[in-house]
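After this line comes subunit A, so read on.
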Amino acid sequence: MFGVDGVVISEEGFGNPDADLIMNCRRAEKAGVKTVLITDEYAGRDGASQSLADAAQEADAVVTAGNANMIIDLSPMEKVIGFTEYVNVIAGGFDGSLKPDGSIEVELQAITGATCELGFNKLGAETW
Partner candidate 1 sequence: MVKAIEATGIAVVHICTIVPISQTVGANRIVPAVAIPHPLGDPTKSHEEEKMIRRAILEKALEALKTPITEQTVFN
Partner candidate 2 sequence: MTYRIVHYINQFFAGIGGEEKAGTGPESKDGAIGPGMAFKAAFGSEAEIVGTVICGDGYFAENMDGASEKILKMISDFSPDAVIAGPAFNAGRYGTACGAVSEAVSKKLGIPVVTGMYPENPGVDMYRKGIYIVETSDSARGIKDAVPAMAKLIMKLLRAEPVGSPADEGYIERGVRVNCFQDKIGAERAVDMLVKKLKGEEFRTEYPMPVFDRVAPAEPIKDMKNAVIALVTSGGIVPKGNPDHIEASSATKYGTYSIAGVQSADEVAYATAHGGYDPTYANTDPNRVLPIDVLREMEKNGEFKKLYDYFFTTVGNGTPVANAKKFGTEIGARLKKDGVDAVILTST
């Protein structure tokens, strides 16, 4: 329709958006438009789970923004803007995320934009 040869497809979120991402990819490829997908991954804290909720052979060109379930350690800050007590319940946090010394152990997804699916960051991932 637009006379386009190639398309970069991104998404916001995961789960249903993954299904849309793959669906869009399949349809574009079928229509003869070459695709590259940019997405992050929810492969579990051990990185062993399937990264996306759906998959397709047509999705042969993917750029990853990294595994958002990866656990990171944030050292305690002298000055805090906001409220730390919510750390334990936000997405990516868990019971015990906020440590007595003020440090935080949390999944990467707790930092909004850390795995930005527009490809804003240099973060990526490999299979090991």
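Note that a residue touches a chain if its C-beta (ideal position, glycine included) is under 8 Å from a C-beta of that chain, and two chains touch if they have at least 3 such contacts; residues count from 1.
Behind the choice of candidates: all candidates are chains of the complex that A comes from, given by their letters.
Quick caveat, the model's predicted, so the values are computed rather than measured.
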All of these sit in the same complex as subunit A, but only one touches it there. Which of 1 or 2 is it?
2
Spell out the part of subunit A that touches candidate 2 in their complex, as residue ranges.
5-8, 34-36, 38-39, 41, 43, 46-48, 50-52, 55-57, 59-67, 70, 108, 116, 118-128
